[in-house]
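Shown here: the complex without one of its protein chains, the others still in place.
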Amino acid sequence: MTKLTWGMIGGGEGSQIGPAHRLGAGLDGEFSFMAGALDHRPDAGRAYGRALGLDVDRSYGDWREMLDGERTRDDRVDLVTVATPNATHFEITKAFLEGGFHVLCEKPMTMTVAEGEEIVNISKETGKICAVNYGYSGYSLVRHMKAMVARGDIGKIRVVVAEFAHGHHADAADADNPRVRWRYDPAQAGVSAQFADCGIHAMHMASFVTGQEVERLSADTISAIGSRVLEDDAMVNFRMSGGAAGRLWTSSVAIGRQHGLTLQVFGETGGLRWAQEQPNQLYYMPLGQRLQVIERGEAGLSPEADRASRVTIGHSEGMPLAFANIYKDLAEAIQARKEGRTMDPAANLYPRAEDGLRSMAAVFAVAESGKAEGKWVDARPPMFR
Amino acid sequence: MTKLTWGMIGGGEGSQIGPAHRLGAGLDGEFSFMAGALDHRPDAGRAYGRALGLDVDRSYGDWREMLDGERTRDDRVDLVTVATPNATHFEITKAFLEGGFHVLCEKPMTMTVAEGEEIVNISKETGKICAVNYGYSGYSLVRHMKAMVARGDIGKIRVVVAEFAHGHHADAADADNPRVRWRYDPAQAGVSAQFADCGIHAMHMASFVTGQEVERLSADTISAIGSRVLEDDAMVNFRMSGGAAGRLWTSSVAIGRQHGLTLQVFGETGGLRWAQEQPNQLYYMPLGQRLQVIERGEAGLSPEADRASRVTIGHSEGMPLAFANIYKDLAEAIQARKEGRTMDPAANLYPRAEDGLRSMAAVFAVAESGKAEGKWVDARPPMFR
Amino acid sequence: MTKLTWGMIGGGEGSQIGPAHRLGAGLDGEFSFMAGALDHRPDAGRAYGRALGLDVDRSYGDWREMLDGERTRDDRVDLVTVATPNATHFEITKAFLEGGFHVLCEKPMTMTVAEGEEIVNISKETGKICAVNYGYSGYSLVRHMKAMVARGDIGKIRVVVAEFAHGHHADAADADNPRVRWRYDPAQAGVSAQFADCGIHAMHMASFVTGQEVERLSADTISAIGSRVLEDDAMVNFRMSGGAAGRLWTSSVAIGRQHGLTLQVFGETGGLRWAQEQPNQLYYMPLGQRLQVIERGEAGLSPEADRASRVTIGHSEGMPLAFANIYKDLAEAIQARKEGRTMDPAANLYPRAEDGLRSMAAVFAVAESGKAEGKWVDARPPMFR
Partner (left out) sequence: MTKLTWGMIGGGEGSQIGPAHRLGAGLDGEFSFMAGALDHRPDAGRAYGRALGLDVDRSYGDWREMLDGERTRDDRVDLVTVATPNATHFEITKAFLEGGFHVLCEKPMTMTVAEGEEIVNISKETGKICAVNYGYSGYSLVRHMKAMVARGDIGKIRVVVAEFAHGHHADAADADNPRVRWRYDPAQAGVSAQFADCGIHAMHMASFVTGQEVERLSADTISAIGSRVLEDDAMVNFRMSGGAAGRLWTSSVAIGRQHGLTLQVFGETGGLRWAQEQPNQLYYMPLGQRLQVIERGEAGLSPEADRASRVTIGHSEGMPLAFANIYKDLAEAIQARKEGRTMDPAANLYPRAEDGLRSMAAVFAVAESGKAEGKWVDARPPMFR
């Protein structure tokens, strides 16, 4: 098995998510980091690329340069990650897919539903993978939840309760700080702030675990800090394709919460509860029995959970390993294509362009419903109606 | 200080809530249990009353008999608790208030908003106390939360998140069991099931702690078990009189949750989190600092918390002591009246007829909004608009 | 069933443990509080007794007066609680037993082993109950642990790990405060401080739950605050009559711990874990399976647990209800004697003089071993060797 090669756009020095991608892509040794256009400032990007060990000629000043440079090489990178600010995702992802590259795009995949549909179509036409980084779906026990639901352990799903609450934008005195402010400004952030930034992770997870898509939703959005135009707290009710009802709360003003992504799934014959901050335990109650603690790494878990687990039980695995699982899936997907074989089904779990598109449709639906007193609106992208 | 005397209607042998009232009323030795009409079967009620130590002539067969019996005695009971099924609360409470008794009524206080308004009026006219048993507001740390909010520790409240989720009605096979079934049958339970049974506790607590009333709400109600007419799961968004936004989830199909009443309050300068199942710790984060664990019984808490605390720090105090705090408040309220003095303000926290009325208005608002696709409706009783 | 009557010695105004006894004795309405000698200052004691509702002639100035007064009454109290400082327990308990009263004595029952043996003998000779207030053994789930061990759920016990750690005496600046100081002064406290005060609770619980007695022990005792003569932190290893090994840590300088009494029991086929500060959950792992959460009040628990449980699942029951269970046992024991019948075996769990004696033997063994570099010493009272 030859090692795959990998490149990144964005994720420059001091960026928030860049290090997690490098950790994730490098962790299992399946990808070698070979090319990058890491910064919006060409020089800074080139310098940082070289500092990270890239060759001079593959440490690019911008993504167009990188696209040109890589496209013509025999040893072009096998996968490109797009970790730039949101507004640039569409253009860059589109260009690389069309250039014949597999892409892992950060969320949100696009800024509009139409763009999302375009990416889905391009990905289909080119036959190139377009994955979207809903990295929390990489946790071993999240995948085990999905497997448990799929094999019927808790019966038909009745209610899903998802949360993503933090308090990192709660300081009104800091609200005008440009680092925070742009997120709540429609000119820069689009139609939604907190839901588009965090809520879509929770919503993706609800879909991922239940295997159902969100069809309709009703949202109550507020700007707890008055100077904000976009919402910093939202409650979304929804209905899913398999009949489940959903409740999703997201907030950036929840002082005392750090990164509170949690999921509860209630079916006809059992309930499940998981929290991102303590990801190595999954709470499971079979109807009429007792609450059980499922430990990551315990014997007898699903193949999907085992594949996404690296160290022995009782040792925590954290978020970088969850991210790495997305890359591990992609490595398998790419290798399988290279080798002309079917991929391991337990690896076929990375989020895709369709998920990115669905999130975008949900973002617009939340924004619309939020402005219309919680009117129920169709949350599906037109192409999936 | 002469001991006060106490009587109960309902709470017969095998009843769910009866023992908690006897515990609560007896705990501090302020009330002597002297009279009762404990069962809907006169003989069973009389026998059980005597078994509990009541005199033969005050162990009544029904509440009318008790009203007649007590009204004419010099040593009539100082307080009457109404712990019968919901549909009887109004009639009994009304009769005893008019008979000149102070009453502690179980929730829900009435079945309609009009009845609720009538009780409020009668209580005012007669000058008799009509308390309503939102017993969870009796916990020491819940009262401390209220005190912290009132003195501005977390600033102006932005968002309140309340939950009351359990899984005790999740078994579809058991749904036709009469013990469970009536609760979801409009003929017997009225316009709402889970919200009226549990949700109003959570909503009361949100009001109690923030000192704000619910003004408008939007509800998403579902019957997860198809044969049910009334809701077994509801999400309610609301707005409060002081500007806070609220989110409240209640469910009886949340398998794995036992008695999950929790409250999170987020203000401009801090956040608070409390859970009924672990009531002796309160989590507090001042903006920009660290999460702190406030322990029941620690030095330096508010007078309201201290008054509602009985044993030393590190020993848990549970629900019966919370109930007892409602009785302790009532004892002080009654004694103060007897002695013609102002009552201890730290005791002036028992929920009242107005709270019972507001809950009723919220129940009807939830039912209306739930049927109207989540339309925002006025949640205030007409008399408070 | 006539109500039993109860009296207390000590537990005066402002005392630490007095309120918990009144709560515990009164909670179920089985005992009426009728007599007391509550304070070491006769007048204060009489005044407080009357304030608590005692008749003038049964509100005594000291315990001898009370003994004389009660002994000659037809309606003498059925049970006397001794809640005075340690050094007085022996004399008072002895006098009341000899006077024909049932006694519940606070721990430690005596100051020497010889006194302990004397109490055991007197209790046997007089046929009077002498209970000792290891009140934490009253928790429903502690009793369930005992029942699980007894019926073999976790097999033969291998190791018991008990802890009672707090940090309330950790402040060196406060060490000379008389309220704290006497506890570490051999002249006033005897041969042991922290072990005698808290450690014996943990040791009693280890015996109570396993049904085994401590036979030999080795102790490492330290005075973390240098000015103290007696230990404020101790580690005790022991061996039990049924072959279990034990480890017990107790400390009063463990800053950050509140009232950390915990017990872990490991048998051949399972493990159990319980903590006093969260007493409504018991963690159980059957060998080779998953950790389960047993909830107080759940269906299917042992009769011992059910008897000691008052409110429905999901509501916490705290320490006052645990204390009340000791009184509930005693009420049943006394009633059964009055009625000439066998008592309910599920009530026959109150700690007795023998337990008090065993603790005393352990205290002396810890002190001896602690001074002798951890030499293993016999921990049994001579009369049980």
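General observations
All chains are identified by letter, namely A, B and C, in their written order; residue positions are counted from 1 within each chain.
Note that a residue touches a chain if its C-beta (ideal position, glycine included) is under 8 Å from a C-beta of that chain, and two chains touch if they have at least 3 such contacts.
Please read all numbers here as calculations on a predicted model, not as lab measurements.
Taking every chain of the complex into account, the chain not shown here touches A, B, C.
Within the whole complex, the absent chain has one touching residue among B:47, B:175, B:275 or B:291, and that is B:291. The residue from C:161, C:275, C:313 or C:383 that touches the chain not shown here is C:161. For chain B, the residues touching the absent chain in the complete assembly are 290-295, 298. Chain A residues in contact with the hidden partner, per the touch definition given at the top, are 1, 3, 16, 19-20, 22-23, 26-29, 33, 51-53, 166, 258-260, 276-280, 295, 310-321.
With the whole complex as reference, residues 154, 158-159, 161, 167, 170-172, 218, 220, 222, 224-225, 233, 235, 237, 245, 247, 249, 251, 253-257, 264, 266-273, 283-285, 287-288, 291, 373-376 of chain C touch the missing chain.
Throughout what follows, only the chains that are shown with their structure count from here on.
Separation between the centroids of chain A and chain B, computed from CA atoms only, is 43 Å. Put simply, the C-alpha centre of chain B and that of chain C have 35 angstrom between them. Centroid to centroid, with C-alpha atoms defining each point, chain A and chain C lie 55 Å apart. Chain A has residues 291 in contact with two or more other chains.
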